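Structure below; questions to follow.
Yeah, one chain of the complex is gone here, protein chain that is, but the others are all in their spots.
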Amino acid sequence: MSDTTTSAAAQVSDFRLTPELVEFQQMIRDYCRDHLGAADVVDREPRFPREAVRAAAEKGLLCTTVAKEYGGTDLGNLASCVMLEEINSVCASTGVTISVHNSLVNSLLGKWCTDEQKRRWFPKLVTGEWLGAYCLSEAFSGSDAAALRCEAKRDGDHYVLNGAKLWITTGSEAELFVVFVRTGEDRVKGISAIVAEASLPGVSVGKKERKLGLKGSSTTEIVFEDARVPADCLLGAEGEGFKIALDTLDGGRLGIASQALGIARASVDLIRGHLGQQKDHKGRPNASQPDQWQMADLAADLDAYRLLTWRAAVMRDRGERCGTESAMAKSCTARLANRAARAAVSILGQGGASGATAAERLLRDARITEIYEGATDIQRLVIARGLLA
Amino acid sequence: MSDTTTSAAAQVSDFRLTPELVEFQQMIRDYCRDHLGAADVVDREPRFPREAVRAAAEKGLLCTTVAKEYGGTDLGNLASCVMLEEINSVCASTGVTISVHNSLVNSLLGKWCTDEQKRRWFPKLVTGEWLGAYCLSEAFSGSDAAALRCEAKRDGDHYVLNGAKLWITTGSEAELFVVFVRTGEDRVKGISAIVAEASLPGVSVGKKERKLGLKGSSTTEIVFEDARVPADCLLGAEGEGFKIALDTLDGGRLGIASQALGIARASVDLIRGHLGQQKDHKGRPNASQPDQWQMADLAADLDAYRLLTWRAAVMRDRGERCGTESAMAKSCTARLANRAARAAVSILGQGGASGATAAERLLRDARITEIYEGATDIQRLVIARGLLA
Amino acid sequence: MHNLQLTEDQEMVVDTVRKLVADTVAPNAQELDEHRTFVRPWFDELAELGVYGLSLAEDNGGAGMGFVPYVAALESIGEHSGSLARLWIGQMQVVLAMEQAGADLDELAAGAKLGVFLGAEHGFTISEGKLTGAAELVPGALEADVLVVAAHDGQDLALVQVDAAACEREPVHALGLNSAACGRVRCDGVPGAALPNAAAAIARAELVGLLGVAAASVGGATGSIQAAKKHAGERIAFGKPLLVQDAVQRKLVESGRAASAAQQLTWHAARLSDLGEAAAAVAIEARIAAVDAMVLASDEAIQIHGGFGYTVEYHVERHYRDAAVFDVLDGGSGKLRDRLAAAQFS
Partner (left out) sequence: MHNLQLTEDQEMVVDTVRKLVADTVAPNAQELDEHRTFVRPWFDELAELGVYGLSLAEDNGGAGMGFVPYVAALESIGEHSGSLARLWIGQMQVVLAMEQAGADLDELAAGAKLGVFLGAEHGFTISEGKLTGAAELVPGALEADVLVVAAHDGQDLALVQVDAAACEREPVHALGLNSAACGRVRCDGVPGAALPNAAAAIARAELVGLLGVAAASVGGATGSIQAAKKHAGERIAFGKPLLVQDAVQRKLVESGRAASAAQQLTWHAARLSDLGEAAAAVAIEARIAAVDAMVLASDEAIQIHGGFGYTVEYHVERHYRDAAVFDVLDGGSGKLRDRLAAAQFS
């Protein structure tokens, strides 16, 4: 997400959002009601939720992390978290598309682009005319991101890109790629960040992944074959790429944490609806105590981990380092989302697993939150390293 | 804790305590350093931590929930939470004594006493000349508090008390008891609250419990045999006792939640210290990853559940209902305290179980937090009831 | 499979199944699952091996081998195909219920017809020979020839056989068991034949179902662990195979421990039953532990696979989905826990 330091006034005062944020949240809920009705269809066909993304663009939801002078709403990280929880509680495929666009691509460009670069790309990105994708992972570098091999060789006023990126969210739908490339031999200092437009010759969409969940989201390989990228598309200086990648992920993790919160909340809502229907012959609630307890534990963790996520978001909004805090938020929320979705399937029983409710989709969608933008195991090591430092 | 609505200014702004509270926290840390050195001795002998409580009184820590006009500091619930986490991270026996005095007794008296009653008792309670105890449980009414039998019969301008209260914290050390008694037959509406001073004829300390932990804290039976209590010691009206009891516990739970946070934090600190010592031959940290992960998960939950606890505390400080929120705080923190203490013993190994470190005491002390002031199971039902309402 | 102490004949059956799994099932299970293809050919191949009569008395044309080789063989199927395992389980439930009821079961034991058992948890009722009720998620339902149903007849449970074709059936978009022709079944007064000896027959079908899902889930856990171990041995991160990281090893150890404990419970229940002792409670324990082990092992296997694990090509996401479906079948693990409680406390 963005690193804009928003106004000095607190966004969360005594654990309550400001009235402006509450109003924003309501606007998002209206958007969800009006535009995310096809979540199940998007999952089953599957197809990219183009209409939903377009409607989001029209509501200004694709530019929450862009400064106002470049056409953004500059609402910052916390507002983005609020928004993403709502959207992901209904459709995680739409959610991740917006999360990547905002919290990885726009946020990164806002922080690392020159003014000229911003003026080149933001007009298309803030309106959603273009979607952005973040190209870090490769077949042989997932958690070990610094092992990347995709190469960019300087040739006059161009870089020539060769290699392939894997598991790129929005890959087949994006018009702009932020690509992390190898410009030098040093494992870390040899990495640079560059923008490659999808329309360039030599840039193509490779294998499309068939996945457990998030089926509406496009996840593809992006292949670079002698793709000539103008040198003025470089972000920052040569060798700054890894720093840019990791810094951006600190914010991106808040987007995924919010996705996880949305999935967890939807799961708890399903359980609540199911248990609420269980009555004795006098109409009194009589859901089993163990089921009620499980719901209570999930609901408590949902509240706790939302606060954890928001804490990291306001820290980032203040321009503070939040590596440990965002790792805590992501690892806790992602595990919760999976726990909650599994509980929903289990408690809803046959109706949970048969596709008659959203429970089985939530279970499949939840699973990715522990994997992408830094697997849970990596988050734990980040936290432990902070504690042992 | 108290129901004083503290100043309208936020106490927690963007998840940070106000500078005043940070300063207060530092003062408490100094107190802990200077006065809680005997925590192990208090546990082993065991003995009541009289010096520590006296020192706390001198620092004004026994009146954080009392209004200034009655000699208190009126810092409110959040400040009390901050204080109790610190104290309990060093000595839970001292912690529970102070928690009960402040968050059950003083807080209750501040809310339900007449002005005259306040002027009668607070002078002694705020200075710690008297300690207070909260007498609700009986041998046949634990979680099912409304089943209490201890009886108060009106006789002229006295009530005559007969019966026994069980598991009374600070029982043998307190000079003032808030006693919940049966004044009528109705299960709930037949319960009243009354203050009985320990010095009254017919009031005596019965069986002293030998316990798994919190050994420095006094836990006793309190026996009433034809004890004549002046009628002007009644709190509120006859029949209001159960309402008073439950309302008070909403706040008391925040004290116990903070105790649990303190124990959890101390446990994580022990693990951190232990893992931090593990180095390879080049001096680099080489604690096992599974141990590091466990520590990371505990540390993340510690932060999350502290926020959950503080959220409930500020709600109570604002005079809002916080039954669900305080139940969430207590059930999450209490389970965490036990998980963390068990992990500390397990990871510290022989040194954790042998008494060479505080780990084994933390494990024993932690266990009560899931039981008293509303067992975890009851908290879960409270949460579930709120969700299903 | 140390110490299961199979006889030579039993060992031979298990080995034959294992070979079928290795040659035919393992290489194709993922693709067929992805396309939701029903694996009738595999079901027929199992029929040719005669496994549906494995636990049937010799007098009734079966092999009379009891449940021990059944769980051993199912474990190896479960390693690669939860769908096929579940079809076998359903067939066995029907065959053994029919045997107990003294009904004609030759075509079912031979696998010429596909049978599906619907347990009492679905709440079917029978009245004057007409079966009524609905079930939301029934493996095999879409392709079944025969349904054998535990139905309430107003007083006790009755065992009812119906022609599956007479029921309304429609596909469900289930989370897993994609190759098992899962469907919704609805009977609105379908004529059914009540079979004798219902209580014992239903109890036997339940037992074989519990043991079967337990064994298949132990297999699914093992399959997940093996896939993850293979991947972790090959995948290089931070300059070393993933498998040298102690955290990765620990995940596999914990998954293995869960599978091992569930396996022991399963074997114990099968042996008890073969000795003629009451085995239902242990079988429930085995089933719950095994499904939990499969959920854990497949979940950790996905995590060890990282991004690869989220794609459909590495088998582990399939085990994860199948495990979640196993969890909700037969009334679901919550209700099974309630049954354990009822047996002990009422």
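Letters A, B and C name the chains as they come in the text, with residue numbers starting at 1 for each one.
One rule holds for everything that comes next: contacts are C-beta pairs under 8 Å (C-beta built on N, C-alpha and C of every residue); 3 or more make two chains touch, one makes a residue touch a chain.
Given the structure is predicted, the values throughout are model-derived calculations rather than measurements.
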Among the chains presented, those that the missing one touches: A, B, C
Contact residue for the chain not shown (choose from A:Ser13, A:Ser204 or A:Ser288): A:Ser288
Touching residue (missing chain; options B:Thr64, B:Ser99 or B:Ser137): B:Ser137
Contact residue for the chain not shown (choose from B:Phe15, B:Tyr70 or B:Tyr372): B:Tyr372
Residue among C:Thr24, C:Asn60, C:Asn197 or C:Gln249 touching the omitted chain: C:Gln249
Chain B, residues in touch with the chain not shown (by the definition above): 44, 137, 140, 142-144, 147, 166-167, 209-213, 288, 290-291, 338, 342, 345-356, 360, 363-364, 367-368, 370-372, 375-377
Chain C, residues in touch with the chain not shown (by the definition above): 2-3, 243-244, 246, 249-250, 252-254, 256-257, 260-262, 264-265, 267-268, 271-272, 275, 277, 282, 285, 288-289, 337-338, 340-341, 344-345
Residue numbers in chain A that touch the chain omitted from display: 288-290, 293
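By our rule, only the chains that are shown with their structure count from here on.
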Central chain of the complex, centres being mean CA coordinates: A
Higher-contact pair (C-beta pairs counted), A-C versus B-C: A-C
Distance between chain centroids, defined by C-alpha means - chain A, chain C (Å): 38
Whole-Å gap between the CA centroids of chain B and chain C: 51
Interface hub residues of chain B, defined as touching at least two other chains: 289, 293
Sequence positions of chain C contacting 2 or more other chains: 247
